[in-house]
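A protein chain is absent from this complex, but the other protein chains hold their places.
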């Protein structure tokens, strides 16, 4: 069960409202790199967690924190929209960022919400919950969470660099710090389960002798003849899980051309296909 | 530029066609854990790659390989659909898996494709390209790729366990092995760039002194008073990037209740809101 | 069966075409507050209507009218696009609303339709038919329709305030008036079925003695200790259906922490989860 | 800021796990009538609330409660999935509900989550946040909320009637009761603002003399000549806001056929269109 | 403006209701091959039609007819759902099509509509209006319409073959006939504009001397060396527009490897990318 105290986790202050920045902030709310996604992702991972309880507790904890981040960002959007142009006449008036601000806005900020945030990204595309990764495999989920916090921190840095409003920079510097910790936290959970090498390959409960092991540590080169494959840590030397040796092999088919049966007479195909 | 030789990368053989398994296989084609996603993801990462060329080459290479996997799976779907029931009369007939097979099918396999694969998941939801993560940050992208290959291998293992068709098991054991390598490969790219610790926090080009460092390595506990936060590698000891020390702190707001301006008179709100 | 006379229900006149307003108008065509939604919603409610015929007739009638509104708005979009900039050179030319008009346009108006309307919203997001609410419960549907007409009228008012084109203002003043009536109409249907109090709780055919009645009229306060819950008509006094008394109760769990079984050995989880 | 105590708001107990019912329950999680939608809807309404604070507080309160409902339902899904068939061999075994249970399942419960809930509906379609209605108009939002709770309660009743598991019936009887209150609560907010009649037409801040008042209270009959329009509370008598008188008028166009300019020469049209 | 007479264009009769066939019929309502799509497509083409009026009139006419088809199919769905199982107990009972019918149903037919049609496809995916093709080029649109009617007729034939209900077969035989005509009709419009050859390449208003004409009639072979390209009408002989000669050429790049600038210092990339 959940509770709130109505206060913001960190102060949200906008010195000079900018409705175009309000649009940009939407990416951190409803974008695939955003906070609705991580909140729901951690919640669903927690609610479906099978195995040791402490990981579930950690997920539930941070899911709950992420709600506070959506709240901060939504407040920031609303504050950036104060004084936004709402008519095509206002559009021509002068303002700090120059040009016709209205053109750069999310029009639903005017037409659909009356100057408030939406669960959409910076282009106005609504959040789609298929981005909630909760696989039932803890290591896969931790990786998904590191990914989410990495792209999230990249995004927050870009927003930080986009604005020169001191209040906005301060809020973002808090969110950036939290993303730093959250990257750590999910990787630490893998450490806690024995470390990355021991976790690989994910899932580590599948008996590797049942996979086609001759390609388990081979880089398959799909460049046409005469073009060298890229070399690096992946092309030779021991694999990262200590269970194999990297190699590079030429991409070559071992299968033949596929053959499908002709269409059945009553399957809605053309005569010319059925007869062959 | 791209080329094909019309052959399958690995043989695809179905001993006993099962149209319900055809539906399940769709998850590996058009699901968020599937092959269209990784193919497009690696392609877009490659096409937008800025920085050292070898990573771009590696991405391009493996993107091209993933096309061959979509091809294998699509062929497997078509072969599993041979002999599928196409009418409500056939539906009642006996078959190996018992019960009414048609009920378990993707109806578009009958109605829309005439017994062939679709770019959809196992519930019939079409692939949505918002799942292509290509952030412009190489480490974030490598993490996204490890995630994709982890959830992909978990999925392939579940499909392997779902079927007892020897041909299908063989094909899946190949794809599982390739996922093993691809997990390695993206992690090896991070090693190649200096290792995980050096890559953190992602992006590592943002000056950390500009973030609110007092919460950069702190686990924020959002459990209500009286409930202990989870302890583990994340709650104390040095951080994984060697730049901080983990701690646990109580979740407490430092911000106040947000205050928004009242709606403007002509903004489509109710009188009662405008007057306050 | 349906018929048309090719004429517009109300004159659509644009004195000074504005392609940015064309984009804004799209919200009223393909937005969630728009006319495609209500047309389809009323049609599907009508086609699935079970019970007295007069409500079905009313729905069918107004669904048909809404088609005429999509037509008016689509015409208005096309007329606002006459003379729109179509190249990056034209973009720099002067125009009435100042600045670079092309930047504020829906690019598909140029690239995909050749200066005509689309079934999309003002940010270019296509209409998604999941917004068609047709529940099979007449009172729930009437409420959904009042909602649609309320958000629709709010939108129309905002569009009215956004433009100063006399023709557009006139067209919108017609649509606003129709929304006035349609709000009335759906509420009148509830009156016709016995009134709002008698309709509650929706569905009124479920025996209330089967619900956990101790929380049927209780406001559950989820503020943490020490913060007062909001007071108003909902916190005390008789309920609006006359069947209970409002109260405020503290949010408190009566359930315990959920316990799920550990993952099965062959379910694609990590060893560390399976072993506990 | 938000907090949790890890406990369920109400006990969730499943006596006889049924994976097909797990699929049905998904509608109440990720369906348009479900709990993710109301949680996000009330949150976004609260975070964007302009005007008197008490409505914002009420919204924030109930949004927070709805999180607890998603949690209950997600737990119920996971518990209903214990023992679910995960292979096509198991599919043939006998079970309480007869027939091939696997066919009736959400395949992602097996393939994507390892037997846990998803933010999807009962057909496997992911939640789409465009269903979050937060208009900036308090009365419109309250109507949207009554709608959400009405379709939500209809859904909960149908789920209650679908199952005969005593634990599930008990959980649903709690959710049904909460929906009863929430319908009341949002209507009570309208009472609190002066009552429904005073709120109409929504938005009530638009001067009605600017709308085409001759059709503000008129039912437009779109039946072809010779078919009677439906009669009821909406066809005559005073309007519900006391500001007009209902009437029925024949549907007749006052506009003419629309005339668009021919395509421009370089607009990608056919010669035959350009030349006329 | 639009009108209705409440009657069905063609009788809809169901002798033996089958809720699984109700699900299948949804493909013809809300599928990409379905009637909502063609209705909206023809409407938007008509409302945006620039050039000779007769094509607009034809489009408007047939768009209006398509509404009557959605109506027929929605009625057919509702009739097929009479007597459908609505609980997991009913699920086990015997019925004509064998097995557990409920497993094969669209669950929203039970949970969301109370046994009525939805604007969704046969897998429960809602219609998405991005499928409305209205390009502003009349020949392109006519081709899109022939495509829609072709896939529509293929679908109708498959539904016809799926059922043995005489009423359903009769209704489908009507829709199949209409699709026959509509294929003709759109092709006839091309004839009316001068014929297919004259219409090509679409758009025919672009001066072909501005295209890279050396590849305008060349089949580019992307098979690797040693595999023969397919031969047919497209590989030699005069082109279908009489403006060129078909040939087959080897796929060979004329461009070099693309080179992008390194990431900017403040762009959120990794140090290792920026430094090269």
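Order of writing sets the labels: A, B, C, D and E. Residues in every chain begin at 1.
Keep in mind that, in the parts below, a residue touches a chain if its C-beta (ideal position, glycine included) is under 8 Å from a C-beta of that chain, and two chains touch if they have at least 3 such contacts.
This one's a predicted model, so the numbers in the text were calculated from it and none came from an experiment.
Asks: Would you mind listing the shown chains in contact with the chain that isn't displayed?
Replies: Visible chains that the missing one touches: A, B, C, D, E.
Asks: Thinking of the whole complex, not just what is shown, which of B:105, B:134, B:220 or B:260 touches the missing chain?
Replies: Looking across B:105, B:134, B:220 or B:260, the contact with the absent chain belongs to B:134.
Asks: Please identify, in ascending order, the residues of chain E that touch the omitted chain?
Replies: Contact residues on chain E toward the absent chain are 3, 5-12, 32-33, 53-55, 57-58, 61-62, 64-65, 68, 72, 75, 78-79, 82, 86, 114-116, 125, 128, 130-131, 133, 135-137, 139-140, 143-144, 146-147, 150-151, 153-154, 157, 160, 173-174, 176-181, 183-185, 187-189, 191-192, 196, 200-203, 206, 208, 210-224, 229-234, 239-241, 246, 251, 253-258, 260-261, 263-264, 266-269.
Asks: Determine and list the chain C residues touching the chain excluded from the picture.
Replies: 1-6, 47-52, 86-89, 91-92, 99-100, 102-104, 106-108, 110-112, 114, 120, 123-126, 135-139, 193-194, 199, 202-206
Asks: In the whole complex, what residues of chain D lie against the chain that is missing from view?
Replies: 154-155, 157-158, 161, 224, 266-268
Please note the rule applied: only the chains that are shown with their structure count from here on.
Asks: For the copies chain C and chain E, give the interface type as same if over half of its residue numbers appear on both sides, and as different if under half do.
Replies: Interface between chain C and chain E is built from largely the same residues.
Asks: Averaging only over C-alpha atoms, locate the centres of chain B and chain D and give their separation in whole Å.
Replies: 29
Asks: Centroid from C-alpha atoms only, then distance chain A to chain E, rounded to Å. What do you get?
Replies: Centres of chain A and chain E (C-alpha means) sit 32 Å apart.
Asks: Considering chain B alone, which of its residues make contact with at least two other chains?
Replies: Each of 3, 5-6, 32-33, 86, 99-100, 103-104, 114, 123-125, 135-137, 139, 151, 154-155, 157-158, 161, 202-203, 206, 222-224, 251, 253, 258, 260-261, 263, 266-269 in chain B touches at least two other chains.
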